[in-house]
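Note that one protein chain of the assembly has been removed; the remaining protein chains are unaltered in position.
For chain A:
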């Protein structure tokens, strides 16, 4: 079908879809009343075009995973937030929802992310610092107080103890009268990149992979609208990788998760549609756009050719983008607003499904309410005022963009092959292969910046003599005492017998091969703390 017929067919199917779900506007016009088509295509549609680029919503999804993309609706504006206590974060969530944010994204503090209670000696100094402290179901109830879990989608940046937080979310929803089939959101649940780049691992790789496949299996049956994993290149890039490394290592990790799920006996077309991705929106504008396009094409091909997936949804790489925190500068922080806007624009042109824009002061501290609002406004301006959302993949067909897309794909496949040779991503992580590659790239960047071969405005050029000190958000330390008091209260008021029984059963299950999710949910219901649950698992699985 190497001619315009294929495009006519695409148009017909898209029309049908628009009948069911209308676009944002009946007609999209430029300021000069030029009508904007959904997508622009070459005069000559040949096989090469259809194989490599295609139409939006069609294999290989280079131009986007949806037929109407942002003409249907904008990307989800999802700002990552959380600090101090559940009560305070609940207030920030409500503020962000009032400001027009369309999804929640929870930041947890480090003790929660590594499975320690707030009163654990390891938690010293860290409680409530980089996110909200969650010790038990009680904190989670406070966190979502007054927010209907059938109306919002919630993304949770949680990895090693993802099963515990997901269990808490399910129980909170049920207590609100929302059945688990209806909850929507994402857990990050990507442990491989924790070993590679982010550091919040608990258990060794093998049992960690088991926890992940347990979640896949449980969610396929019980929470069909919940994304079971967000396979993340974001942190790999933040740790200093190149765009190619980000792309390659993320897809290598994805391959490892798919392999692990298949080994556990799951069916590819059952779990693969719930795999989500998370990329970084970095500085190099065109390279970033090409990266997102290459990622979609590569994943579609890998799923079809390597795994024989049949379900189109298994082949569609859906992703969240956060703009690059590591490009924010402590110097002249207002400049960061500009950086964020350009990075976010690349994400929009690259077809992201959701987007977090950083606040200008995040190189110094957590964002204040003002800076968090400007960050959200930045993406609202891109969506509503620039017209970039009015046609799909507007840069598709640009000689440069298509060249970069091909090049990134080629170089990423070289890495993926190297990792396959080393026995796959789990083995490569254990060999420190990716870690070393990233570290080398990070050091090269630092050296280039110090030699001024790479300019960072305001840092190694165009510095200000008199750097003003901005207002920063301070997490009130009295929150820690409140958190500790509530934790004590929880422990005092629960049924100790039932807690013990739940933990014993969890331990037995962990020693065997049963799916751990139901046991974790039962423990959570009894107000067992995250530290107690993770400690029980540590006893069985060991620590990394």
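The rule we apply is simple: a contact is a pair of C-beta atoms (placed from the backbone, for glycine too) under 8 Å apart; a residue touches a chain by one contact, two chains touch by 3 or more; residues count from 1.
Throughout what follows, contacts and distances are computed from a predicted model.
Taken from the listed names "Sugar ABC transporter ATP-binding protein", "RNA polymerase sigma factor", "Methylmalonyl-CoA mutase C-terminal domain/subunit" or "Protein translocase subunit SecD", the protein name that UniProt assigns to the chain not shown is "Methylmalonyl-CoA mutase C-terminal domain/subunit". For the chain missing from the display, the contacting residue among A:65, A:114 or A:317 is A:114, taking the whole complex into account.
Which of A:117, A:214 or A:238 touches the hidden chain is settled by the complete complex: it is A:238.
When the omitted chain is restored, the residue from A:42, A:125 or A:423 that touches it is A:125. When the whole complex is considered, the residue among A:53, A:258 or A:475 that touches the unshown chain is A:475. One of A:52, A:176, A:222 or A:331 touches the chain omitted from the figure, and that residue is A:331.
Residues of chain A that touch the chain left out of view are 110-111, 113-114, 116, 121-126, 129-130, 194, 198-200, 238-240, 326, 329-331, 363-366, 439, 442-443, 446, 450, 456, 459-460, 463, 465-466, 469, 472, 475.
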